[in-house]
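These notes are about the structure you will find just below.
All protein chains but one are shown in place.
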Amino acid sequence: QRLGFPEVIYGEGKTAEQILNIMNRLSEYTDRILATRVDAEKGAYVLSQFPEAQYDEVGRTLTWRKHPVTEATGLYGKAAVVCAGTSDLPVASEAAATAAIMGCEVIRIHDVGVAGIHRLFAKLDQIREADVIIVVAGMEGALASVLGGLVDKPMIAVPTSIGYGAHYEGLAALLSMLNSCAPGVTVVNIDNGFGAGYAAATILRNRGNVQP
Amino acid sequence: QRLGFPEVIYGEGKTAEQILNIMNRLSEYTDRILATRVDAEKGAYVLSQFPEAQYDEVGRTLTWRKHPVTEATGLYGKAAVVCAGTSDLPVASEAAATAAIMGCEVIRIHDVGVAGIHRLFAKLDQIREADVIIVVAGMEGALASVLGGLVDKPMIAVPTSIGYGAHYEGLAALLSMLNSCAPGVTVVNIDNGFGAGYAAATILRNRGNVQP
Amino acid sequence: QRLGFPEVIYGEGKTAEQILNIMNRLSEYTDRILATRVDAEKGAYVLSQFPEAQYDEVGRTLTWRKHPVTEATGLYGKAAVVCAGTSDLPVASEAAATAAIMGCEVIRIHDVGVAGIHRLFAKLDQIREADVIIVVAGMEGALASVLGGLVDKPMIAVPTSIGYGAHYEGLAALLSMLNSCAPGVTVVNIDNGFGAGYAAATILRNRGNVQP
Amino acid sequence: QRLGFPEVIYGEGKTAEQILNIMNRLSEYTDRILATRVDAEKGAYVLSQFPEAQYDEVGRTLTWRKHPVTEATGLYGKAAVVCAGTSDLPVASEAAATAAIMGCEVIRIHDVGVAGIHRLFAKLDQIREADVIIVVAGMEGALASVLGGLVDKPMIAVPTSIGYGAHYEGLAALLSMLNSCAPGVTVVNIDNGFGAGYAAATILRNRGNVQP
Amino acid sequence: QRLGFPEVIYGEGKTAEQILNIMNRLSEYTDRILATRVDAEKGAYVLSQFPEAQYDEVGRTLTWRKHPVTEATGLYGKAAVVCAGTSDLPVASEAAATAAIMGCEVIRIHDVGVAGIHRLFAKLDQIREADVIIVVAGMEGALASVLGGLVDKPMIAVPTSIGYGAHYEGLAALLSMLNSCAPGVTVVNIDNGFGAGYAAATILRNRGNVQP
Amino acid sequence: QRLGFPEVIYGEGKTAEQILNIMNRLSEYTDRILATRVDAEKGAYVLSQFPEAQYDEVGRTLTWRKHPVTEATGLYGKAAVVCAGTSDLPVASEAAATAAIMGCEVIRIHDVGVAGIHRLFAKLDQIREADVIIVVAGMEGALASVLGGLVDKPMIAVPTSIGYGAHYEGLAALLSMLNSCAPGVTVVNIDNGFGAGYAAATILRNRGNVQP
Amino acid sequence: QRLGFPEVIYGEGKTAEQILNIMNRLSEYTDRILATRVDAEKGAYVLSQFPEAQYDEVGRTLTWRKHPVTEATGLYGKAAVVCAGTSDLPVASEAAATAAIMGCEVIRIHDVGVAGIHRLFAKLDQIREADVIIVVAGMEGALASVLGGLVDKPMIAVPTSIGYGAHYEGLAALLSMLNSCAPGVTVVNIDNGFGAGYAAATILRNRGNVQP
Partner (left out) sequence: QRLGFPEVIYGEGKTAEQILNIMNRLSEYTDRILATRVDAEKGAYVLSQFPEAQYDEVGRTLTWRKHPVTEATGLYGKAAVVCAGTSDLPVASEAAATAAIMGCEVIRIHDVGVAGIHRLFAKLDQIREADVIIVVAGMEGALASVLGGLVDKPMIAVPTSIGYGAHYEGLAALLSMLNSCAPGVTVVNIDNGFGAGYAAATILRNRGNVQP
């Protein structure tokens, strides 16, 4: 296992018991664990047996760290996780939890959809302070293009499956982001908050900063 | 034939000779003709035989009007045709020519792509003066969503086939527009400038204004 | 918030409690509210706590208006919502509720499918009286083309997911409407009654009529 | 080879020389030959060497019959080939040539598109006289549904690749026809005039009539 | 209502109560009723209130006839409904029930899959006696091509959704049948046994035979 | 480079000069070369400079062997390459050339389409003698299922792009073969004769026979 | 029934009772039975009535053999079933059970995903000892290409539906395997462990070995 990287458990299709067992085993030789796609019921069970872990019901993640993060230990850099509304929060939260446990300071901006663009402009200075930006958007995914044209930071776009009809469970947003007219937008799989957080943290970890 | 509606010729797959013949026949009993999808070579031939017509090389349209439009005859209203860049001009021009021959005053705004959003804001007052808006966009088609959120006028979005790879000849822009987070955006077929112009003019003609 | 525009709540994925809270908050500073995609159980709960609202079980909409609509206050114009049969009624009703709360007089025509075209002809005069037409159709969506060829009014077509097999949850109707041989038909997303109603009302509100 | 069935050559990808050779060979033991997808250049060459054949430039078919069809020899029945406009004529002509050489009386109706439905009604009596109906349509293919609802005869629908954008080379018309709300419409492959003509003739041949 | 045609009820999405009401109303002025897509529970309820009807659990159809079919009243002709195995029986039974109530004599052949082709050959004489053939097949749908090459009768192919993975709920069989190398095979929508039965009966009814 | 395996050159997108250079270089240290997708013009040029090679115009392959194959040197086993008609010959020939140069005895069977199944039965004994079978088919690809049900040998199916309309350049045949009701049929990419020949030879080479 | 081939029952959509009945009937004249897609509940029921069978909960297979396999009776050869992780085990187990009952010695290798390629290298010698290799992989299915480049044995790749978003239930892995840059990889349907096992056994049975 690579230093400072979390051990990651993909919770989908695993029982609470299985997740708990893997966490118990991993906690013996690693310093941080991330489990994704853990629903509320499984999360509650694991917490009851492994109370040092933390469960986030929105992002459906379980996290555990051996050592608390202190300002002294430092952080690799700042990642902004931006999304339009409440529907995209689960994916945004998965991204945030992943980036955080990999050593990033994470700032969260939501409610900045393209249909009411003034709200986005109000948050622009805050977003520009980040070293890497994760944009999470369903529907037509235009947020990635708009933000990509406004900010010169590395940007990772996550299409979500939020939408209906000709959205085709995220395909509309995915194609939109792959064809962004803002140059340099990179994309991960539909609903893959984990992948975006991981990519963002990998960017920040490779800047030569101190380790958290 | 309905009063004030143009007779429309779809030029694709017709020879210059065939287009000319239809125009000659139609000009006997109608007061305006529109031919779309007429390439430069065919256009030149028709003009040489039917010099009262007008040919637009960018939009590939031939138009003919029996009576010149004068301010006195009035116009149904104002249609804005908005697009991001030079690649979308052929479709935008087809839309503009269609709306114009059906009696609309047409204003053209180009070079207002989402990646440089300040240019769009600079034109916003001008766009808001229109009674109906046609948005023409390829790539990820985000212009429709951004503009749809900024303006409260009827809006018709035309996805174009401009793009490559996972653009799938306009599919990315089409899905994007169908899933716009700005409510009330309506959509026509990929590259269908004609349909958008026709729909815009139908909206304006039904407002009870004088006929041009 | 824009004067005379409803505040809209997208009920999908929200609890009855959440919908109620938003309605309570909105009712303090707006004069009309629309909530869509509210199932019967949620609708009943909201009504029990917010009895001034109205719930439509077919269209799954909750609506609330501070001031009753009186003939004196006027209406922006007449919108016809046309569909073929009972299966498309939910989408048609969502469109109707949206157009109505935005100030349109709404007339409803159903049971006019293409397979029995005489029933459509029997209603043609009534449809032609409307200022804007919303066509709701599943299956092959041919109703939009047939009606589009018979009426010279702005027309918004809504493909529905009603069908099976190679219908692909509305794709067949969507493609059909995008390729309509009747010029000027515009299209919204599959099952998006809300978007069609909103677009229709936006057309009527921009005709300069009195405000309801 | 089955009595009264033509030998069929699929001309696509075959040279004029190859088509000629097959026709020469076949003409020795069969009484009728049909070659489809033969472009004008190949057709001219074959005719120059095999002058008893007939070439149809629109439908791109070569046909040859040993014995002329006389009223005395009779025909299996009447097939109507119906289409909307000039663009669909190649496919309609392939269907007509196929049905004719297999012994059907063929009547042709064109220019009866859905956008101008009165022209269709004007031809309805003529269409109803046929024993089987082939409907050829591109765009949204609504003609099949409209006609299917008006006539109680066996109906074979041929989607064509005429259209652009979200037509996807015939997919829109194909899905439309497969989802027709008029019961009993059957469908063949996109642009497959041959298949439709063959199916129509097979229906008529099995009615027990005299052989042409 | 057209003489000798059944009134057809599409049971999907209707309650048992609704189906019963429609049947009661229809039985007053028609001589035969067909309801399709009626699940076992609904079927049982309707039978309990309308005991003269007949319910077929496999094909999920309810049928009712005012007058019993007697040999004296005659039948329009013979339709063979052919399928490969037990999985396709529901669709085959829907086709059979439809053809039967429309006046066809129906013969059923199952268990004749392409993977064991000798079983098909054993039934060939029986199939060839029919006047029209309905082939129902899922998986790769090859049965339509094999049978189409062996029999010279009108053939209607019904792709079914039986399969998994790259079957895409019937798409594999649908495309296969549309591209059949046996000429003259016509196709209806995936799982559309009703449409196939209706088309078959329409073919037979137009042969000029006596009415059942 | 692995003993007895050919060096393979993918000719698509390479100039004749480039292919020649690679062949010259390879011939110094290998004993057999295969170049695929070499069109006639390039083939002629290479032959003019490298006359020991052999060019097959149908399969568009160039092959070269240092040592002639003699019966004494033996062959790994017998591969049958089966296809329906002339259109599929290019792919079948590519498969045959590949299997041959890798040490298989290759037998070729063509003109055994499913629409005339008696021709297939006439060749069955010959096909059954092979140790591995490559089935090449376009259209609906039913040949793979029919043959798969008749023979108990390893079978590799190659879908070809021969077809039109809803064939989608081989998709129909590909899906058909992946869903074959005959168990044990394996599939390679559309038009991938090379891959099928390679797989067949790999099967035969691993049976422990002598090396050719 | 062919000697040494199992009778196979496709359990999907069959009741436990039906599966039991077929097994009882088959056991009278065959020496081995395989039932696939049998869920745990059905499996338990069948075992309670037919205790000589064996049920594998992971692969959801029921198997029965009249005669135990002894070393004396021999085996056709060795098949390796390779997969990346626990999610693909159901499909891998179905493949293994099928190959085993058809007379192969089966070795199982799991936890050799491409993301941690050293684990794959650690198992390479073991894999190379097999006579045929079945690779089971979801996600991007790269394992087939990597292993295909490292081993010269016949290889059958099974894409699985494990993944989400733009995985499209196995499509990503299927396309990946069909386009493998390692020559000679053949592919079966998504999740079709049965087909892969059957194909592998057919390869081994045709090598001329003794029968198990």
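As written, the chains take the letters A, B, C, D, E, F and G, and residue 1 is the first residue of each chain.
Convention: contacts are C-beta pairs under 8 Å (C-beta built on N, C-alpha and C of every residue); 3 or more make two chains touch, one makes a residue touch a chain.
No experiment lies behind these values; they were computed from the predicted model shown.
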| item | value |
| --- | --- |
| Visible chains in contact with the missing one | A, B, F, G |
| Touching residue (missing chain; options G:Leu20, G:Ala142, G:Met155 or G:Val188) | G:Ala142 |
| Residue among G:Ile9, G:Val106 or G:Leu178 touching the omitted chain | G:Leu178 |
| Full-complex contact with the absent chain, from A:Gln54, A:Thr86 or A:Thr202 | A:Thr202 |
| Residues of subunit F (touch criterion as defined above) contacting the omitted chain | 12-13, 159, 161, 169-171, 174, 189-192 |
| Subunit B residues touching the omitted chain (full complex) | 87, 164-167 |
| Contacts of subunit G with the absent chain, listed as residue ranges | 84, 113-117, 139-142, 145-146, 148-150, 163, 165-168, 171-173, 175-183 |
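In this section, only the chains that are shown with their structure count from here on.
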| item | value |
| --- | --- |
| Fewest touching-chain hops separating subunit B from subunit D | 1 |
| Equivalent interface positions on subunit B and subunit C, same or different at half | same |
| Turning angle required so that subunit A lies on subunit E, C-alpha fit (0 to 180°, nearest 5) | 180 |
| Geometric centre distance via CA averages, subunit B-subunit A, whole Å | 42 |
| CA centroid of subunit C to CA centroid of subunit F, Å | 58 |
| Cα-centroid distance, subunit D relative to subunit F, in whole angstrom | 37 |
| Per-residue overlap in subunit A, given as positions that touch at least 2 other chains | 165-167, 171 |
| Topology of the chain contact graph, where touching chains are joined (line, ring, star, complete, other) | other |
| Pairs of chains in contact (touch as defined earlier), listed by label | A-B, A-C, A-G, B-C, B-D, C-D, C-E, D-E, D-F, E-F, E-G, F-G |
